[in-house]
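Here's a structure for you.
Every protein chain except one is present and positioned as in the full complex.
Letters are used for the chains, namely A, B and C, taken in the order the chains are written, and counting of residues starts over at 1 for each.
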Amino acid sequence: MTPPTPTTSGATVSAQTSARDGVLRVDGEVIAIRRAGAYHHLTIVAPGVAELARPGQFAALAVGGPTTGNLLRRSFSIHKVSPSGTYGGTLDLVIAAKGPGTQWLTELRAHDAVDVVAPLGRAFPLPTEPVPCILVGGGYGSAPLFWLAEVLRERGCPVEMVLGAGSEDRLFGVVEARRAADGVTVTTDDGSAGHRGWVSDVLPEVFRRTGAPVAYACGPMGMLQSVTRVAAEHGAVAQVAVEEAMACGVGVCMTCVMPVRDKAGVTKMVRSCVEGPVFRGDRVRWEAFHDGVCGVPADAVGAPQAGGH
Amino acid sequence: MTPPTPTTSGATVSAQTSARDGVLRVDGEVIAIRRAGAYHHLTIVAPGVAELARPGQFAALAVGGPTTGNLLRRSFSIHKVSPSGTYGGTLDLVIAAKGPGTQWLTELRAHDAVDVVAPLGRAFPLPTEPVPCILVGGGYGSAPLFWLAEVLRERGCPVEMVLGAGSEDRLFGVVEARRAADGVTVTTDDGSAGHRGWVSDVLPEVFRRTGAPVAYACGPMGMLQSVTRVAAEHGAVAQVAVEEAMACGVGVCMTCVMPVRDKAGVTKMVRSCVEGPVFRGDRVRWEAFHDGVCGVPADAVGAPQAGGH
Amino acid sequence: MAGSPRVDLSVPIGAGRVLPNPVMTASGCAANGRELHRFFDVSQLGAFVTKTVMMEPRSGRGTPRMAETASGMLNSIGLQGPGIRAFVEQDLPWLKSVGARVLVSIAGNTAGEFADVARVLADSDAFDCVVGVEVNISCPNVANRGLVFACDPLSSAKVIALVREQLPRDVPMFAKLTPDVTDIVSIADAAVKAGATGLTMINTLLGMVIDTDTLRPHLGGITGGLSGPSIRPVAVRALWQVTQAMRAGRFQTVPLIGVGGVRTGRDALELIAAGATMVQVGTATFNDPTAPQRVIGELETAVAAHGVDCVTGLVGIAHDRMVIP
Partner (left out) sequence: MAGSPRVDLSVPIGAGRVLPNPVMTASGCAANGRELHRFFDVSQLGAFVTKTVMMEPRSGRGTPRMAETASGMLNSIGLQGPGIRAFVEQDLPWLKSVGARVLVSIAGNTAGEFADVARVLADSDAFDCVVGVEVNISCPNVANRGLVFACDPLSSAKVIALVREQLPRDVPMFAKLTPDVTDIVSIADAAVKAGATGLTMINTLLGMVIDTDTLRPHLGGITGGLSGPSIRPVAVRALWQVTQAMRAGRFQTVPLIGVGGVRTGRDALELIAAGATMVQVGTATFNDPTAPQRVIGELETAVAAHGVDCVTGLVGIAHDRMVIP
């Protein structure tokens, strides 16, 4: 009812949202879009978001414009933010064109409008001590890691990065990684860059070499599970950013749930958009995931009883 | 199944369509878009259409792009065509932004793709003798008349134009009219240009002055009805281009029907997209139209019987 | 079709007849052929489905007859048509002349009228181009307070049984069902037991749009039928439920024709995976007059992408591919 507040760039912010609440709905504006290998790198003016966001959080973008038949927002890890004064702050995302929504987003041009809700979800928890950290990214999953690396190094944590992808064009940020990290290992399934194989093949060596007590990972579910396993084998904790299909991204629809143990060891179907996307890997009930489907473990709170609901 | 034929401009034509059939589905390309008063004037590369089209026919454009929730095409009178060699021919339309479809169209930019089906419908029938003709346009309804004027004058018919609209900005083509016609009269409801009032106020004088045996009209239904009446009063025939809501534009859905008498005087609910949009005004059962709704006259073929279907 | 993958698209429509591919127009979305023939050769279709025809000529309803809705539309045509006699004299011979295989959609105000229409059709000269009859029981039953036949198993069965008597045994007969029922399986069951050799699902959903400028019903006919991609999930569900019931042996297995929201070859494949042997393209034709023909090619590509060489291998496949984690 109160009209939205216009900003210098023409982007507007929903009046009711406020920094106190930690999340904004913003009429953003694309100011740059460029290819990065198999991906598109978008820079969006989204006033206010930069000040609130932390590495590991994500943004949810509306797609298709006024005539759209695609109503659901698409979620993307925040690659970086800059609270620059002139525009009221920008937001960078790395997007793989896949279905209609991402196709539309990657075809946007400078000055096109884009409706953004951000920042969303739980960020990567940071170590309180300056311990070595391993950052593992699969495909565009590396997007949030450079910013995370920066924050970690500011705290004195040495950073090792492991980037993996199917092929060279699906790696994101190898050059940036050399600047952002103290060491970088690259793998590709087809051997077109770095080691041929999976990140889990090279991870044990990285754990041994760095003695890192924590690994941060973002990428496909299978990769997150193996990072969790390898971390455990080396006495380390994995903090993994998952990617579940989300209808709302803001915690109201219950579509994005996963079976996760709480501190007391009790499994619940928790929303990955508000209680995640970052989870401790050892809390996730990986065995419930199978071929794109995830069941409710029988010991989960309120699980269906045999013959019951 | 046969792949579409690419043209020099990148526009493609459905292979199965052929000139023999008189209508094409073309992947067109906007090459120019500019404001014209309250309207937008689009020039679209649409190879093959120019050669087939005649004044009074229309084009049906898909709207909203790949993510669209608006499935129905929007229809527009063809303003002009030019079968220029380089691009394979262009098509000009004049569009008033109204709902989501026309809004989308009028926000297109040069080089954007637009899916065109054209030419559609029955063109204005031309007099066989070089008789004086009156062309009456209401609002954007004047769009097809300049091209018609040109064709009429080529045949030696003197042309008088009467252009009316609510206000000056809703007049289209007044300047063009002075070139295209031997005389031009302008009316606006608010008097912001030309005579204050309706075209039907000035028409009797034009009929008297020119002695025209035929009037061609395009515009709102109320205007078409009064042109028909005034023409009859002066012993002339009105050929009117109607605008009924159309779902398909190509004759397959039966949504665009109107009660029209045939030569034998029998009223049928006929499709305005294929048997129109141009009808002889005296054949249209105007009395069936009322406040945006049109009933089936009781004497129409197959009309609902009392107590029947 | 040079360069296309080699896939056998032929499908059985029943009574031993085979169509060269599973793609059809949908009744009322393609008129009686001439108009679309300007865009593609209608004999390329698996079958051409005609606009539902009744006994007498009908003017249909007043206008507006359509309203655009989110990813769909409402229509309220009122079964405008020339009547069966004009149809068999003018439309059917033309379809035959261009080599089309025709699935004729018929209806009546009463069960008896359906049978009368079927008789005139069966006696007509061009009847040999007819590969089947689609009995549109999703239309109002004048004898039963205007209630749609397909809303009631008994009314449905009665129409089907009467029409069956008028048609030669080797002519497949499809009952076209409405989704606006509590239990579509019971209607399907009744229709098959009464002699339908196949089912077409789904007709439009009853819907309504109110114009927020005038604050009155947008359609002259007040309510109308909702169609288009918006309803595809309902079509898939209906096909799924009826296929489940047939697989469970509740009634005899008959070929299904899927219809509802098909716009692309992938959409067609979705209905096939749910249980449809054939697929009709309706509202999408308004968006793209070449859609029915385009879908044939796209379906061929989609089937080939799954590494099967025969579309029938994918009919109902989703029933066999459920993951229970």
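Going forward, contacts are C-beta pairs under 8 Å (C-beta built on N, C-alpha and C of every residue); 3 or more make two chains touch, one makes a residue touch a chain.
Just so it is clear, the structure is predicted and the values come from calculations on it, not from any experiment.
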Not-displayed chain touches, in the whole complex, chains A, B, C
Have a look at C:85, C:119 or C:306 and name the one touching the chain we're not showing. C:306
Sole contact to the chain not displayed, among A:25, A:41 or A:80: A:25
Of B:181, B:288 or B:301, the residue that touches the missing chain is B:288
Out of C:209, C:245, C:259 or C:291, which touches the unshown chain? C:209
Against the hidden chain, chain B presents residues 69, 288-295
Give me the chain A residues in contact with the hidden chain, please. 1-3, 14, 16-17, 21-23, 25, 62, 69-73, 115, 117, 244-245, 247-258, 268-269, 274, 288, 292-296, 300-304, 308-309
Where the missing chain touches chain C, by residue: 62, 67, 69-72, 74, 151, 180-183, 205-210, 212, 214-217, 220, 222-224, 226, 228-234, 236-237, 240, 261, 266, 269-270, 273-274, 302, 306, 314, 317-318, 321-323, 325
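Note that in this section only the chains that are shown with their structure count from here on.
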When you draw the chains as points and link the ones that touch, which shape shows up: line, ring, star, complete, or other? complete
Could you grab the centroid distance between chain A and chain C? Build each centroid from C-alpha atoms only and quote it in angstrom. 46
Between chain B and chain C, centroid-to-centroid distance (C-alpha), Å: 34
In chain C, what residues contact two or more other chains? 70-71, 229
Touching two or more other chains in chain A are residues 69
